[in-house]
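All protein chains of the complex are present and in place, except for one that has been dropped.
For clarity, chains are labelled A and B in written order, and residue numbers in each chain start from 1.
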Amino acid sequence: MVATTPANNYHARTATGESREPLLTLDHVTTVIHARKRTLRAVEDVSLSIGKGEILGVVGESGCGKSMTALTIMRLLPQSAVAAQGSIMFDDRDLLKLSGNEMRKIRGNQISMVFQEPMTALDPAFTVGSQIAEVVHAHETVSNDEAMQRAVRMLDRLGIPNADRRANDYPHQFSGGMRQRVMLALALVMNPKLLLADEPTTALDVTIQAQILELIAELRKELGLSVMLITHNLGVVHEIADRVAVMYAGEVVETGTVAEIFSNPRHPYTQGLLRSMPYLIKRQPTLHVIPGRVPELWAMPNACRFAARCPNRTEQCIKDHPALERIEINHELRCFNPTSFVR
Amino acid sequence: MLTFIVHRAIYSVFLLFIASVVIFYGLRVAPGEVTDILTNPANRSFMVANLEEKLGLNKPLPLQYFIFMGNFLKGDPGLSLINGEPIMTMLGRATGYTLKLGLLAAILTYAIAIPLGVIAAWKRNTVFDYGASLLAVLGMGVPNFLLAIILIQEFAVKRHWFPVAGYDSWKHIILPAIVLSAEAIAINLRVVRASVLEELNRDYVRTLYAKGLQERKILWIHVLRNSLPPIIALAGVMLRTLLGYTLIVETIFRWPGLGYQLVNSVLKRDYTVAQTLAILLTLAVIFFNLLADIGQQWADPRVRQGSK
Partner (left out) sequence: MASTNPTLPISTVPIEEIPSGAPGRTFGDRMAPLVANKLALFGGVLTLGFFVVAVLGAVVLLRGDLHYLYLDQNLRGTLKHPGDGSLLGTDNLGRSMFWRLIAGTAVSLWAGIAVTAISMTIGLILGSVAGYTRGWTDRIISALIDLTWGFPLILVAVIFVGMLEPGLTAVIVAISVVNWAGYARIVRAQVLTLKERAFIEAARSLGVPTWKIILVHLVPNMLGTMLVMASYYIAVTVIAEAGMSFIGLGAQPPTPSLGQMVSEGRKFLSKDPWIVALPGVMIALLVLALNTLGDGLRDIFDPRLRRW
């Protein structure tokens, strides 16, 4: 049913064309959820890679599988979900084959994740400082003082004023933006190589959004951090990402550098997304809308998943399933009938 | 908040006053005179008159009430009508026994209910969970006196592991403590399980995993700590209910605590002891109520009574 892409060489693409070493590589990863009588394919044959020090934006609407992809990498899937196929290579190890304890040692330590809702993501019963120090204790044997010092330093680095005093405060005593900074401190205190950020700014005010994004960009430079930035907001991607992967209905439909994708998107969905953003295009009389809805997880068509809503669909589109192919050195596409983008 | 406490304290005192009057009058007005028990039918009338004089029973009731309350508040509620023992001494002794029993029951309750509840929630819908739920249902359904009899029969009469009744050695306290805590364990088990289940669904748990913490730590430190509020709220309610159960349990096992003394004094029409104990225990309950309400108020200022 699904035509698999020959294992292309993913390793050589970067923002400017130079070779950046890949840090994390997803190879044909599929994650299924076993609901009561159905099997939902939440992540379908996803292949991605993130280079060292690179920010990859993963874009798509709600339910397209981008969060599930991140959770699959962290192996934090709910009990009913299983990563059924593929491999996730990190540091020459396949994350999907590690034992529970081995994976635990990686989480928070080499790969960290921050989540969307800073309001509820922190344990309300413990101080912020102790929660950060806890991460240190979980991965290294240090004294309480040492761990706390590192925690305070991290809070300070992330722009929390009076960090040493604030470390003794509880999460509810922080505002949303501050809480997200605390989350970042938690995630980065062990200096991980990769940060998975799942909609880190969606729940925040626009001005705070900008601050947090700037912070992430700085940290990338300072710590050599790679970031997988998941968002439905193309503007965010444009701000700080190096490369973009567009997902739809559980699949990756287009990837490329930010410059390339924003100037020359080939996939109709990507084009639709770009058109829907009013401020990237000159004034228009009406807002652009992509008609239709994402197909349900249990009723995925065997053909192109976007076909029902695609203005360019052809007969082939509703019969066969397109594969992800490299069309240029920095550009992959999953489409039978791409067109050029007209603003 | 302070106004609340003051209001409550005033109402409490008021209620206590009413309760004391009701108890006092009720006991005196009841059919059956203590003099009937204390005297020999042969010299009845003569002795009765004498006795009444001695015990001050022939003064008008309201006067008796005030004399009694006066003494009570001064700390000397008088002597037992049956054996002449100073009530204060009796109380002192009995309180000690009841406290010991209560403490052990409380320890048992939480030592069993919390671990079981947490594990039941963690392994929900497995055999363990169903087993724990079954235990809870049993604990709640079997009346405490029935449980007491069964345990006594099995372990004291048949197997001689424990003595049947009495209070001399540490062995005597085990069975009563188990019976007393049975229902508390059952209810707390349910509450712990429900609370933990709810917490397990919260977002911060996912963050804890993402931090790379060990599952053991996540469950027993973070989740448990956050599950506590309903359990603490329940403790207040349980405390009062347990006070009632001590009466029965102490009576069955002849454990000479406050409950046993109260039941006995009522059965034997020992007024002075009965009224003192009744008022004391009522005071205790009212006090616990007050504490529980204040605690609740402190935890959640939205719980306010009366019009504002």
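As a working rule, a residue touches a chain if its C-beta (ideal position, glycine included) is under 8 Å from a C-beta of that chain, and two chains touch if they have at least 3 such contacts.
Quantities reported herein were computed from a predicted structural model and do not represent experimental measurements.
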Of A:Pro78, A:Gly235 or A:Pro311, the one touching the omitted chain in the full complex: A:Pro311
Residues in subunit B touching the chain absent from view: 7-8, 11-12, 15, 22-23, 25-27, 29-32, 137, 140-146, 149, 153, 157-158, 187, 190-191, 193-194, 236-237, 240-245, 247-248, 251-252, 262-263, 265-267, 274, 278, 281-282, 285-286, 288-289, 292-293, 305-307
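Operating definition for what follows: only the chains that are shown with their structure count from here on.
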Partner subunit A, residues of subunit B touching it in the complex: 202-204, 206-214, 217, 222, 225-226
Sites on subunit A touched by subunit B in the complex: 74, 76, 104-109, 112-113, 115, 117, 120-126, 134-135, 138-139, 183, 186-187
